[in-house]
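Heads up, one of the protein chains got dropped from this complex, but the rest are sitting where they should.
Here the chain labels run A and B in written order, and each chain numbers its own residues starting at 1.
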Amino acid sequence: MSNLITIENIVYLASFGLILIGLFIVFSDKNLVKLVIGLDIAETGVNILLVSTGYIQGKTAPIFSRTGLKASQMVDPVPQALVLTAIVIGFGVTALALALVVRLYQKTGTLDVSEIRGLKW
Amino acid sequence: MAFSMLFILPVIGIVLSLIFVKVDFLKNLINLTIFGALVYFNILLLNSVGETFKLPFAFLGQSLTFRVTYLALYFSLMINGISFLTAIFSWRFMRERENSSLYYVWWLTKTLGMFGVIFSGDFLTFFLSWELMSWGTYFVMVQRGGAAAKASYKYLVYAISSAMVLLAGIVILYASFGTFSFAELSKAYSNISTGMLILTLVLFIGSFSVESAVFPLHSWLPDAYSETFSPMSSYLSSISTRLGTYGIILFLFVIAGVSVIDRLQIIGAINFRYVIGVFAVLTIIVPTFTAVFQDDAKKLVMWSGIGQGGYVLLGIVSGSALGIGGGMFHMMSMLTFESVILLSIAAVEYRTGTTNMNKLGGLIKKQPVAFIGLLAGIIALAGIPPMNGFVSKWFIYRSLILSGYPFLAIGAMIGTLATILAVYKLIHNIFLGQLREEYNGVKEVPFDMQLPIWILIIIVWGSAVFPGITFSLIAKIQSSLGLTPVPYSLNGIATSAGDLDMLVVSIVFVAGLVVAYMVYLLGHRRKHVIQYDNYAAGHFLNKDIPYNYNAHFYAGMEHIFEPYRKKIIARSEKSLAALTGTIGDYLRHIYTGNVSTYAYYIVAAFVIGAIVLGGVF
Partner (left out) sequence: MVNPILLIIIPLATAFFIPLLAIVWKNGSRYLALLAALANVLIGIKLLPYVLEKPIHVTIAGFKAPIGIDLLAGPLGIVFSLIISITGFLVLIYSIGYIRDESINKYYTLFLLLLTGSTGMVLTNDIFNLFVFFEILCISSYILVAYNRDEHGLEAAIKYLVLGSVGSLLFLIAIAIIYLKLGTLNMADISDKFDALGGSYRMMVVVLILSGLGVEAAIFPLNSWLPDAHSSAPSSISALLSGFVIEVALIVVMKLVYSVFHAMQVLNALAVVGVITLLVGEFAAFRQENIKRVLAYSSIGQVGLILLALSINSKAGISAAVLQIINHTASKSILFLVSGYFILKTGSYRYSDYSGIAKRMPVSSLLFVLAALSLIGVPPFLGFFSKLQIVMAAAARGSTFYVSLVSLVLLGTIVEGAYFLRIAQVLYFGRQQDTDSGWLETGNAAGIDMESVGNAPVSAVIPVLLLGIVVVFGFLFLTNLNGVTGSIAGEITRALSLASLF
């Protein structure tokens, strides 16, 4: 039992929880802004998953700040680079989404996804 | 040389017609020359039977092959002969017609495709040419626009479906035997499995049935053929449909072989050929009865032409030397009599501007050549001596009875009854009866338009008196296909099963006419009257009283048949289109427009994918 409750598993659980919560909002919420928020939450979950892949217990940040620190004492830096990129992309997408939502709201006066169905079939 | 000219000349014609698209005279001259040259090179080609040709480049690792066979030559002679005559007729007829600037381009495209179909030595070449031919047919018909566009669209849907079925058949054969070549496939068929045989038979015969307008896949034909320009109506009706029959002959006799197909015994003596025969008889009966009720001359001929195609098919599937010979001969008969009938109608249309029989009548003195052409044509169409339709039908009936298919023969004879009714309506409503006021000034068409009609009349009659000329080629075809050749002589046939001497028949017939004319001359009871000097039901009629009993010519008969004319085919076509539309509409409703639903689709697809693919990793 105790070996199940490792820090990795907690992180995985948290990230998948966040992904599911985010997706659930995308499925169920009618408000476009909340939908974008849902996407953002799901993305945070993925980012946590991504950054956790490089984590090695008991190692330190991969920065050559202190003298005498060897590479073998550091965590994997690649996922951190990846997650930074992913965050930036996510930020861009969210900003764009909100901009589009604002524009659409100006045009249609509604944020309800079940009403924004000018294009179908 | 002669062979490659058959393909090079149409291409030259297409290019030149595109260049001189605005110069009518030059365009006509070039194309007439090309069609004439095609006839010449085709005759030259008679010396090179058995030669094979290959395109200089391979395609998909397959070379495109052609071969010259007697069967192909028979078809190409028919195609080129009728093209040349139609081209002569078209020169004046097509002058200053709207939407006809690419007339020759489409015609030559179609011709090219037809040559490819008949000379091809493998299914890849065949399919490519088949597509070219079908699209050529489509453009020939659609170019006139208006009602022709709608009718051609129907043809197109049929043709695409047929081509796809054909492609499926070809691909299945390729998948099983790894070859497209006719020669190799024919070897492979000798020990083919029954399931495969049935599958390919249904696919190929079904596909070719569309082009050859076999019941119930014939409904596209009458509108599509008759709405286009009249010379093309004549051309299409006389030869285009027969290319479908070529496909059937190719599959039955060249690829599969009769002995292989006859292994499929359905019940007792009923084999697969008999099934096709039943469809052929239905093709004779149903469209011919429909023809009786047509008001448009061209449509009437088209409907009865479908029926004539049924006779061809019936002869071919009978399997005996007589029957196949008769079926082949009937193709030639059809070619000439359909063409002479429709060109005569076109001559009438050229002067009067209409083919609606309710608006015509009494043109016999105004357009005597057209009348004689039509008369010769309908005598042949109805299978009455001394015209070539009689010879072919005699062969077909005889073979059916001898081969023990009396029911098919009776069915075919029922069709003849309706044919006679239909053609009588045709000649009566156009040429007999009261002349309409507005056509008083109508003249005979000029000589260049009469010429093809005269030539065709001579062929329709001459080929009946001397059927041996045609049968000499047909017998060679039969030998080359491994069938018993028909025992022919120059003027008929002499077998233990019965003789036919057309020379005697013709002499008797002519003698009968002479006797009748003498009686007429001796009678002293003739008086020349004008056409308006007429009476009906005891009343005198002059030209102020229009006496037009053309409309609803067979009103009584129509009344009897009305409850049986359910238009099942037309309705099922509509339902099929509606069904496709409905399926499409349902499928479109997957795209609901709601983005949450769409997101749900993605995750659902992921989950289903994981479940389905979980097992295979």
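We take it that a contact is a pair of C-beta atoms (placed from the backbone, for glycine too) under 8 Å apart; a residue touches a chain by one contact, two chains touch by 3 or more.
None of these values were measured; they are calculated from a predicted model.
When the omitted chain is restored, the residue from B:142, B:276 or B:328 that touches it is B:142. When the missing chain is restored to the complex, the residue among B:53, B:153 or B:554 that touches it is B:153. Set against the missing chain, the residues A:14, A:69 or A:93 yield one that touches it, A:93. Subunit A residues in contact with the hidden partner, per the touch definition given at the top, are 19, 23, 26, 32, 35-36, 39, 42-43, 46, 49-50, 53-54, 76, 78-79, 82, 85-86, 89, 92-93, 96-97, 100-101, 103-104, 107-108, 116, 118-119, 121. Taking the whole complex into account, subunit B touches the unshown chain at residues 57, 59-60, 128, 131-132, 135, 142, 145-147, 149-151, 153, 156-157, 160-161, 164-165, 167-168, 171-172, 174-176, 223, 580-581, 583-585, 587-588, 590-591, 593, 595, 597-599, 601-606, 609-610, 612-614, 616-617.
Simple rule for what comes next: only the chains that are shown with their structure count from here on.
A straight line joining the Cα centres of subunit A and subunit B is 69 Å long.
On the side of subunit A, the complex with subunit B involves touching residues 23, 26-30, 35, 113-114, 116-121.
Within the complex, the subunit B residues that touch subunit A are 585, 588-589, 591-596, 599-600, 603.
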